[in-house]
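Every protein chain but one is kept in place in this view of the complex.
Now for chain A:
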Amino acid sequence: MADTPWARRRARAPSRLGAAALVLGFAAIGLAGTVANLAMLLPGGGWWAAIVRPDAGLPDQLLAAYSFAPRLVVSLLAGAALGLAGAILQQVLRNPIASPTTLGIESGANLALSAALIWMPGLLGFGREWVTLTGGLLTIAVVFLLSRRSGFAPLVVILAGMVAGLYCASLAALLALFESHYLAGLFLWGAGSLSLQGWEEPLFLAPRLGLAGLAAILLLRPLALLGMEDAQTRSLGLSVGMVRLAALLVAVALTAFVVASVGCIGFIGLAAPALARIAGARRIGPWMLASAATGAALLWATDQMVQVAAVISAQMIPTGAVTALFGAPLLLWIIPRLRLPPAAAGSLSVQLGQSVGRPGRRLLLLGGLLLLALTLSSLIGPTATGWSLALPGDPSSAWALRLPRALAALAGGTLLAVAGCVLQRLTRNPMASPEVMGVSAGAAGGLTVAIFLIAETSRLEQMLAASLGAFLALIVLLLAARVSKANPERIILAGIAIGALLDALVSVLMASGDPRAILLFNWMTGSTYGVDASTAGASLLAALVLLALLPLVRRWLGMLPLGEDTARALGVPLGAGRLLLLMIAAVATALATLLVGPLSFVGLVAPHAARLLGLRRPLSELYGAALIGAFILVTADFLGRTIAFPWQMPAGLVASMIGAPAFLWLLSRKQDLA
């Protein structure tokens, strides 16, 4: 029925005044911060004179003129550029959640920059903006290629974009790992640092952004028409393809210039257009202008606050990470207020092959495969003198070193896959998984806080902290889901926002230069390097206990995907059942995150792979996914040890190198069936 209470609530105009006040509030914060920072820098006053004609003999005045002022200008320029880029992307794709961040453009540009910096520094001589532009365009091309079959359904585009972005970020992390002397600098860049020396950056940014802005103005009218259906637009005599391409180019260019100049600044491009729209800018011209202004105000306010915080804490904090830190809650606030086209959800429903088959034999086959991988991985490996066989019993063999790692990878893969299955069935969302929904990030956040707060953390304390973090992330997510009536797209978006929030927290801590950060970084990339026999044994035991408990919840897992109403009508105790399943998912994710890091996509991919193999019923799907997840990570651990020998690549990172493309392939493949 059309007039359900929540339909009514959504139809009610969102509070325009609130949004407008928020924007003005940001500008006010920016202004207040600017005044405060100037007052700290130049207590004597005479600010304007100091900036325009600094006295070369006074370091404070030089700082104001060559560091503070250019930084202020850059924050305004970059914020406006990202806001405008977000607005253009949203208009072109008719997608209210498109943005440089959610489409992976920023990460792609950043990866291109990192790669060029390490391997082909000569390229940068042509201008780093060309490098970032290429990276951004390549990323968006991949995203479009993958979502083409869905007719660019908003959620499919965003999912492809987010995963492509995560993939680029993983690759950039891998680069940083190998070339660790660049590590700190790259991190600051990747996290979006605005600290500057001199007027080079504003002078670099201003003309390029001006050009792109001019192009945006020229495209204004055709863009207005793009809001309609293609057929209609064409009948008005517009070449839809050309306009779209041109507008995309402008948006990517705006983003690429910003990334080339100051690095990734997350969420401004998403938050600014959304705020501008909620504040009541309906027509495209005013809306784009308002988006740019809002973006500028957002980044200005953030950057000034970051500088105040830096003075207080005497630490350099990357602004880009901080924008994510408050951009993500903003996204959580916006999500229930967004109007998404209702058709998008349908395109994601899982349709599976007819194969019913005998699940027992398939499971046995998978088990055999896993055993084989485990045996090979612990028996053979490269040594300084070539490949060798290490047999158990020989005290000098590498067997005793390899087996615990392989077992830890196995346990991690199992746990992640089970968590993924449980979450997908619980939320009725085929794209749910600990990684996508921010549960892994929650575990990582919990662990980070524990490492930084407690001097010596025991394994048990780490586990508790990680579980608590994962559970909290899940609770926040489900509260957000309740507000948005469990709409799958909104849940995923909320998960992405939570994930980004915690990632930002971790980046801020890592960029602080604390020695514990390196430890954290190694662990974040999913290294099984430090696992000893007792940890491996305990993890394996935990995984086995979990697997043994699963039959107890199999009926709930079978019924929950049918929806709340049906499950309740059949007498399922919804509250208790959900809580139990959530706790299973949270603990499994936390344990796995401790072993293989938060980055791998195993929790997302393994359940799908199991279903593609025709394992449909809850229990066989769970066990099949567990075996597949374990297999992926054991293989990843083996590859990580051998590919770049004598260097070691972390298993979690290698798994994400396999898992992310697999996910993207699944995403593009699924649309055929929908």
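The rule we apply is simple: a contact is a pair of C-beta atoms (placed from the backbone, for glycine too) under 8 Å apart; a residue touches a chain by one contact, two chains touch by 3 or more; residues count from 1.
The rule we apply is simple: contacts and distances are computed from a predicted model.
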There's a gap in the complex where one chain should be. From "NADPH-dependent 2,4-dienoyl-CoA reductase, sulfur reductase", "Multidrug ABC transporter ATPase", "Iron complex transport system ATP-binding protein" or "Xanthine dehydrogenase family protein subunit M", what does UniProt name that chain?
"Iron complex transport system ATP-binding protein"
Check each of A:213, A:561 or A:661 against the chain that is not shown and name the one that touches it.
A:561
Can you tell me which of A:35, A:217, A:311 or A:569 touches the chain that was removed from the display?
A:569
Cross-chain touch to the chain not pictured, restricted to A:103, A:175 or A:553, is A:553
In the complete complex, which positions of chain A touch the hidden chain?
1-3, 5, 8, 349-352, 354, 356, 428, 552-553, 555-556, 558-559, 561-563, 565-566, 568-573, 577, 611, 616-617
